[in-house]
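Note that one protein chain is taken out, while the other chains of the complex remain in position.
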Amino acid sequence: MKKIRIGLIGAGRIGKVHAEAISTQATAELVAVSDVNLPAAQALALKWHVSKVYQAYRPILDDPSVDAVAICSSTDTHAQIIIEAAQAGKHIFCEKPIDYSLEKIDAALEAVEKAGVKLTVGFNRRFDPNFRRVQELVSSGAIGTPRILRITSRDPTPPPIEYIKVSGGIFLDMTIHDFDMARFLIGSEVTQVFVAGGVMVDSKIGDAGDLDTAITTLWFANGAIGTIDNCREAAYGYDQRVEVFGSLGMAQAENNTPDRHILSTHEAVSSAKPLYFFLERYMDAYKTEMSAFTEAILNNAPLSITGLDGRAPVAIGLAAMKSYQEGRVVRIEEVH
Amino acid sequence: MKKIRIGLIGAGRIGKVHAEAISTQATAELVAVSDVNLPAAQALALKWHVSKVYQAYRPILDDPSVDAVAICSSTDTHAQIIIEAAQAGKHIFCEKPIDYSLEKIDAALEAVEKAGVKLTVGFNRRFDPNFRRVQELVSSGAIGTPRILRITSRDPTPPPIEYIKVSGGIFLDMTIHDFDMARFLIGSEVTQVFVAGGVMVDSKIGDAGDLDTAITTLWFANGAIGTIDNCREAAYGYDQRVEVFGSLGMAQAENNTPDRHILSTHEAVSSAKPLYFFLERYMDAYKTEMSAFTEAILNNAPLSITGLDGRAPVAIGLAAMKSYQEGRVVRIEEVH
Amino acid sequence: MKKIRIGLIGAGRIGKVHAEAISTQATAELVAVSDVNLPAAQALALKWHVSKVYQAYRPILDDPSVDAVAICSSTDTHAQIIIEAAQAGKHIFCEKPIDYSLEKIDAALEAVEKAGVKLTVGFNRRFDPNFRRVQELVSSGAIGTPRILRITSRDPTPPPIEYIKVSGGIFLDMTIHDFDMARFLIGSEVTQVFVAGGVMVDSKIGDAGDLDTAITTLWFANGAIGTIDNCREAAYGYDQRVEVFGSLGMAQAENNTPDRHILSTHEAVSSAKPLYFFLERYMDAYKTEMSAFTEAILNNAPLSITGLDGRAPVAIGLAAMKSYQEGRVVRIEEVH
Partner (left out) sequence: MKKIRIGLIGAGRIGKVHAEAISTQATAELVAVSDVNLPAAQALALKWHVSKVYQAYRPILDDPSVDAVAICSSTDTHAQIIIEAAQAGKHIFCEKPIDYSLEKIDAALEAVEKAGVKLTVGFNRRFDPNFRRVQELVSSGAIGTPRILRITSRDPTPPPIEYIKVSGGIFLDMTIHDFDMARFLIGSEVTQVFVAGGVMVDSKIGDAGDLDTAITTLWFANGAIGTIDNCREAAYGYDQRVEVFGSLGMAQAENNTPDRHILSTHEAVSSAKPLYFFLERYMDAYKTEMSAFTEAILNNAPLSITGLDGRAPVAIGLAAMKSYQEGRVVRIEEVH
């Protein structure tokens, strides 16, 4: 079977996830790794038997045996690498977000279109079987016309403050996944956003100019409305639930747990907590995502997540931050 | 055992509920019924073996053998009857809302205070065992400091348009229960409100100047934030869920169902829908509520729901409607 | 509305339950109470405003204003009182079991048939909405042909040893409800029984010649098989679940809980324990049961639970004890 030969750019936390996703699937092969932190690239190469290891990403783009790249470097480098990779004729898998600047995103998407390569963005949650099932129920008409969307998305523990400072803020770092999920589940564009939020977890997050807890209201072009609640910390683990309520019913996805035990004692009936964090919850989704990417290349088929799908949540995120700062409803077109 | 002798003013839908709640408890006795629609009062009296039946409520207030009144007449009459009942020295159970006007409410509360009688307002959901358990968990500190409140409150089917027109609008008729629940669960006052909503169920509701679907964002004095989603119609029945998320965990209340069966076939695993509507879901809560009222009178103890608890949700409701109409955050004090 | 005038014979624990069930329904009236322990009868009469109170039951049978009797005295008196009540032309509600002797049961049923009065037996669980729903699903064909029945029936705490000694043994005192439930759910007679059991809760129960934990295998005339597991003690409360597995699917009934809260903390996800014991779990069923009895009398309609339904579980219970003692399969006809 033909295998897509992939070069991995960035060997940090998410790079490791994608290295495993590439290495354990039948239609892909990890052939090169680069990282500005060379030992990180070397460690990853050792683990997955990759012979080509670099500090710079350019040799990967210059390698004619490489079919595609997975961009897992820091966000501020994504747009530039996309442009160069497109010009080098490589298909592109880019971690979210493409960039924090819509101008840079537009430049990158233009380069991709000009080069005629495929580009997808790492919104892995679309490949989670729970959310996928809800999306199928909504799009099949099983719940009628959507009226209300509810997303709960809470992390088990906040990232280090140093990460927070360069994260782009909660809306572009964390809620961006929920903005993508909102578009995926409702099948319609977000037109307006309103945010109520605060610093409830750690005052250092506030000192860094960010917030850690938020309720975001969304308006969709098809008339539906939605609410997303986020928190950077949840005592019981990663809380990832969605609910779409429509004219004929409601489709929900509950949390995944490591097992289905039930313990009944004189104190209570108890069961397992949600899977701890994104690696536990979404590892299968990361693999399915990468498999969808390589199969689309192999079959020259369209990707389900496009460059525009990568752009839209960034626009919503920018509008959300503006809404929080100004205390008012912000139309998405205000940030375009 | 001493029984509180109660006169019922208003023999409509909710009057019937309270007649049953009064008649089936050990510490209360239904001794008089009035309704502007006399046959309605007569039918109720017949069913519960009540000998005194009137078209006007005044004879009930003038009857020295009556200890207390349950006011179930139309909302526009509540404040006036409260004032007269207080002056007549009767303890007062008043259906929600006391009134749509904060001025009239204040006048009624002043009369009650002057007369030294007891007044409570029919926020029956506080006596639902599910919500009560969540409130206990929150107030006991089991979930730490509250951060996010989520309330879902959807009716199975909208009321007749004629009712909608005189209902005071969705926020004073339907969401008012959720505003009370929000204050009950978080134990802190609401300071601001923001509404996103629309007409999704029936355009006639929009024609009547009301909306039927809404997401309301709440800010609390203690720093927590909350979201309430409402719809006048839910295909699967009455949807009444709450969730309080705090620094140490989360307490939720799921819907009640008529039974706990599970049917597994080649098609799906299915179970019972939620109890159909408020009579099915809250009949026990109505009884507990009335029992709390009569026991407070018997023991001369304070009531858990006071006149101010009756006033606050009306203020929030007025602010919510203002927010919807003006598309902006409204501070509660703006409507005081 | 015509009310059935009922005399209550026996004012102990279960007598109190039925007094409440009678007094709070629209079609019945409690008019007389007797108990060999006269103060017990007097206390009950006071509570429910009953004017006729006796130590002997005979005055109740001799009272022409009494339509029906509820027999809640000790089991050894049931058969004799049934015979006398039938001869006195009273309709009869008899607590389970009718007797421990099939001969005495047959004599009682014969008297009832001769007198043409109605007789029902207190298998209240048939009126529990959970079990009723399972029975409807089975009888409607939703799960196809029944293959396997599973009943779990565990008490929160064993009764006093003094009660155990006169209880007739676990099979006639506790499992008898499950034998009735088995016949109700499968809609077919039990033909054979096999028991594995032991004394695991309290050795005093073994000293009294009884067992406290058992797994009973049942064979039905229609070819289905079943298993019942019992224990006199369950740390987490009253465990009352059933499951019918058939050719097209499975119908189950889970436990009822006092509420539907879910608490998620860093330790676990926990929820409410089952309702504590039979009064909490089945109070509504006791009321529905009594209502079914009085409505059948009012409408001269057949009762859903007949004298033969009272006899069959006793026969199964006797066979079960024989199986336990002899360590072999026992056909029900062996004890007839």
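Just so it is clear, A, B and C label the chains in written order, and each chain counts residues from 1 on its own.
Convention: a residue touches a chain if its C-beta (ideal position, glycine included) is under 8 Å from a C-beta of that chain, and two chains touch if they have at least 3 such contacts.
No experiment lies behind these values; they were computed from the predicted model shown.
*Asks:* Given that one chain is not shown, which residue among A:P159, A:G209, A:P258 or A:G327 touches it?
*Replies:* With A:P159, A:G209, A:P258 or A:G327 as choices, the missing chain is touched by A:P258.
*Asks:* For the chain not shown, which residue from C:A26, C:A56, C:I161 or C:L248 touches it across the whole complex?
*Replies:* Final answer for the missing-chain contact: C:L248.
*Asks:* Among B:L218, B:A251 or B:A272, which residue is in contact with the omitted chain in the full complex?
*Replies:* Considering all chains, including the one not shown, the answer is B:A272.
*Asks:* Take the complete complex as the reference. Which residues in chain C touch the chain that isn't displayed?
*Replies:* So the residues of chain C touching the missing chain come out as 144-145, 147-148, 150, 152, 154, 194, 196-198, 200-201, 213-215, 217, 219, 223-227, 229, 231, 233-236, 239, 245, 247-250, 327-329.
*Asks:* Of the residues in chain A, which ones touch the absent chain?
*Replies:* 24, 129-130, 132-134, 137, 142-143, 248-256, 258-266, 272
*Asks:* Footprint of the hidden chain on chain B, which residues?
*Replies:* Against the missing chain, chain B presents residues 235-236, 257, 263-274.
The rule is short, and it goes like this: only the chains that are shown with their structure count from here on.
*Asks:* In degrees and to the nearest 5, what turn takes the CA positions of chain A onto those of chain C?
*Replies:* The best-fit rotation has an angle of 180 degrees.
*Asks:* Interface overlap for chain A and chain B, more than half of numbers shared or less than half: same or different?
*Replies:* same
*Asks:* Could you put a whole-Å number on the gap between the CA centroids of chain B and chain C?
*Replies:* Taking the average C-alpha coordinate of chain B and of chain C, the gap between them is 39 Å.
*Asks:* Whole-Å distance, chain A centre to chain C centre, using C-alpha means?
*Replies:* Chain centroid spacing, chain A to chain C, equals 58 Å.
*Asks:* CA centre of chain A versus CA centre of chain B: separation in Å?
*Replies:* Using C-alpha averages as centres, the distance is 42 Å.
*Asks:* Of all residues in chain B, which are in touch with two or more distinct other chains?
*Replies:* In chain B, the residues touching two or more other chains are 248-250.
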